[in-house]
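Okay, handing you the structure first.
With one protein chain held back, the other chains of the complex are shown just where they sit.
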Amino acid sequence: MEVFIAQVINGISLGSIYLLLVTGFNLLLLVAMIIHFAYPQVVVLSMYIIWLVLGYTGNNLLLGTLAGVASSILLNLISAPLFQKVMEKRGEVDINSTMVVSMGMGMIITDVLSHGFNKGHPIAFPDTLAGGDAIVRIGLISILPGQVYAFGVGVVAVSAFFWLLYKTRPGRAFRAIAEDPSGARLVGIPLLKTGLQSYALSGLLGGLIALLLAALLGSASSALGEQVAIKVIAVSIIAGLGNLVGGLVVGLSLGIVEAVVQGYISGTWSNVIAFVIMLVVILAKPNGLFGLKI
Amino acid sequence: MKKMAFGVLATLLLTTGLGFAQTNVAVSEWQIPFLNCLTGPLASHGSMYQWSTNQAAADINKAGGIAGKPVRVIGVDTANDPQKGTVEMARIVKESLVALGPVPEPVIMAAMPIAVENQMLSITGTTSYEYASKFFPWSVAWFPPYPKRFPPLAKGWAGQFSDMKQVIQFVEPFGPWPMMAEAHVAGLKEAGANVLKPVEVPSDAVTFGPLVVKALEQKPDGIIFCCNAEKVAKMIKELKSRGWQKMDHILVFSSGDDAPLYTVGGEDINGIQVYNYVNPDIDSPRWNAFKTAFMKDHNGMPPFSLSTNYYDALFMIKEAIEKTGVTGDPKKLKEERKKIADYCANVKGFQGLMFSWDMKDGGPTNKPLFIFEIQGGKKKLVKEIKLAG
Partner (left out) sequence: MPLPLYYFLSITAVNILMSWALYVPYRMAHLHFLVVANMAISGYAAAYMVLSLHLPFGLALLAGFAIGAAVGFLVALFIGDAPTFAVVIVGFTFIYIARTVIENTEAVGGTMGLFGLPNIGGDPAVHRWTILSILYGLVLLVGFLIHRFDHSQLGRAASAAFIDKDLTTSLGIDIRKMGILLQTFSCTLAGGCGVLYGFIYKSFHLDYFTFHVVGILMTFIFVGGYTTLWGAVLAAPVLYGVPLLFPPEIASWRIVIYGALLVLVLVLKPEGVITTRFVYRVEALLSRKGLKQPPSTNP
C-alpha cells in the first residue's frame, strides 16, 4: 500500500508537469487560436532565461521570475503575428499550418539552447528554489515543496483561467477576438489592446510555468521541451482541444498511469502503454474525452 | 678502432636516414579531420572533444609539429545525423590519411563502413570496444571489452562493503549501456552480492520518483547507475529525499561521470563513487598543463572522463606518422594509411596524457580503471583496478 501511494504521488507530480504545460497550451488556443506545438520549448527557453538571471543576480528570485515572465511574454508577442498571418485565410483553427510553424520555432529554440547556453550542458537551479527538504516523508512516500507548488499552482491556474475566460467580460473579449476578429471589432472590442492583453496573459502563465518547472525538476536541458512536447500534445488532444478542465484531468491521469506502469511493469514500456491507452481513447472519442472547446 | 668507426658510420647513416624520412614529408601541414557532434543533444560533449584535439594540436605544434610540419584538426560537424555523417566521411576518405571520430554511435554505424571500405583508420575514441571492434582494423578501441573490464571492477567496488548483499542497477536503454550493466553482474556475484532485477530508465524520463520507489521496494544495499549524468544526479537526489543514506554504496558508471552529474547533483552527490579511466590527481606536467587549460576555458570545470581521449588519439597519430616514416604523399595514400592503422593497433607503451598503455589487435590491454569517491565536486581515489593484459 505504501508503495502504491508513493507511486500515485509520483504520478501526480509528473502529471503536474503535463497539467501546467497543457494549461498554457490551451490558454494560447483559447485566446489566440494558436495551436503551439512548441509551447514546451518556449517554456524551457524561459527556464534558461531564469537560470541566467539567477546566475547574474546571486539567485535573486524576484528578478529571475520577472525575467522568465518577460521572456515568455516577449516570445508570445514575437510569434503571435507569425501564427496570425498563417491562419488569416482560414476560417477556423488550422492545425496543420500552425503545427508546422510551431515545429519550426521549436527546432530553432532547441538548437539555440544546445549551441549557446552553458556550452550545451544541462542547467541546474539552486536547491533553494525547490523549497528545501521533504514536507512529508513516511517510508517510501515523500512529498517535496516543489511538487506541492507545481500541483497547487496548476489547479489554481486552471480554475482561475476557467473563471476568467468563461465568467468575466475581459475573458469573453479574449475569446471573441480569437474566434472572430471581425465580429469582435464590430461589437466594439478594441482588437489591438485586447489582443496584447491576451498574449501578455499567456506569457505570464508561461513564465510562471517555467519557474514552477525549475522548482519541480531542479534542472533543464535543451532537449527537455522536445521530451515532453509529444505528451503535451497528446494530452490536449485526448482531453479535447481548448478544454482546461479536461487538460487538468487527463494530464494528471497520464502522469499517474506512467508512474504506475514504471513502478509495476517496466520503465521503457511506460510510453508505449500510455500512448496505447490514449490511442484507444481517441479512436473511441475523436473530439476528446471532455469535448472540444474551440 | 674499426668497431668505433663502424658505430659512427652506422649512427651517421641512421641519423641521415631519419633526417631523410623527415625531409621527405610531402605536406606543408597535416590536416586531420575530426567527425564530431558539434550540434544537437550531444553538443556539450562534442565541444569538449573539439577543445581537447585543438589543445593537442597546439601542444604538438609548440613542440615542433609532426615530423617537422604543423598539424591542424578540422572539425566536421555530424550533428548526430547519419545523413550528414556519411557524406562527410565520404568526402574525407578521398584524400585524408587518417581521421578522428565519428561521434556518436549512430554516426559511427553509418559512416565507419565507408572508412573500412576505403581502408582508412578513423579513431572512434569515445565509443565502446563492442562498437569499435566491428570496424577493425580500421578503427581502434580506446576501452577493453566489457566482459574483461567490468567484472573485476564491480567485484572491486562491491568487495569494499561487507554489508552489500543486494545490488540493483538503473539502466538506460542507450547504445552499449545495457551491455555494460550486464557485464557488472558477474563481478557482483563474485563479490557475493545478489543482483536484483534492474530498473529500466526511459530515455525521455523527466521525473524519477516512480523508478526510485520501484528500486527501493526491492531493498537494495547497493546501487549502480548506468544512465546519463543528468538522470543519475536527479535519481540520487530522489534517493536521498526518500531516506537513502549510504552514499558510498552508490556507484556511477563511467559514461555517467560527466559535467551534469556535478552541476545538477551539487552537494547531494557527496560520498558517491564513480569509476572511469581518468585519475585527475595524477601529477604529471602534461596532465597538469591540460587540466589548467581546460579549467580556464570551461569556467573552472575540471576535465571529465572522456575529455582526454581525443587528445591522446592525436598524439597516437603523431607517433604513428613519425615512427613509420609516413610522408603524406598522396601517391602513397593507401600504403601509408595501412602503416598508421597497423601501428596504432599494436603500439606498445604509448604514453598518453595520464599513463601509458599497450594496444593489441586494436584494443588496449592494460588500461587501469579507477574508483573514486566524490566530495565537494572533487574526486578522491578509492581504488585502482588493474586489468590483466
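Order of writing sets the labels: A and B. Residues in every chain begin at 1.
The rule is short, and it goes like this: a residue touches a chain if its C-beta (ideal position, glycine included) is under 8 Å from a C-beta of that chain, and two chains touch if they have at least 3 such contacts.
The shown structure was predicted, so the numbers you read here are calculated from the model rather than taken from an experiment.
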> Which visible chains touch the chain that is not shown?
Replying inline: A, B
> Given the contact definition stated above, which residue among B:Pro82, B:Gly159, B:Gly325 or B:Gly377 touches the chain not shown here?
Replying inline: B:Pro82
> Given the contact definition stated above, which residue among B:Trp30, B:Tyr131, B:Phe170 or B:Tyr262 touches the chain not shown here?
Replying inline: B:Tyr131
>> Out of A:Ile9, A:Leu28, A:Val42 or A:Met105, which residue would touch the omitted chain in the full complex?
In response: A:Met105
> In terms of residues, what is the contact footprint of the unshown chain on subunit B?
Replying inline: 38-40, 74-77, 79-80, 82-84, 86-88, 90-91, 93-94, 105-106, 109-110, 113-114, 117-118, 130-131, 134, 173-179
> What residues on subunit A make contact with the chain left out of this view?
Replying inline: 82, 85-86, 89-90, 95-97, 99-101, 103-108, 110-112, 115, 226, 230, 233-234, 237-238, 241, 268-269, 271-272, 275-276, 278-279, 282-283, 286-287
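FYI, only the chains that are shown with their structure count from here on.
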> In whole angstrom, what separates the CA-based centres of subunit A and subunit B?
Replying inline: 39
> Contact residues on subunit A for subunit B in the complex?
Replying inline: 3, 6-7, 9-11, 13-14, 17, 111, 114-115, 118-124, 127, 133-134, 137, 139-140, 142, 144, 216-219, 221-224, 227-228, 258-260, 262-264, 266-268, 270-271
>> Touching residues of subunit B toward subunit A in the complex: what are they?
In response: 39-44, 46-48, 173, 199-202, 204-207, 209-211, 213-214, 216-217, 230, 233-234, 237, 241-243, 259-260, 263-264, 266-267, 298
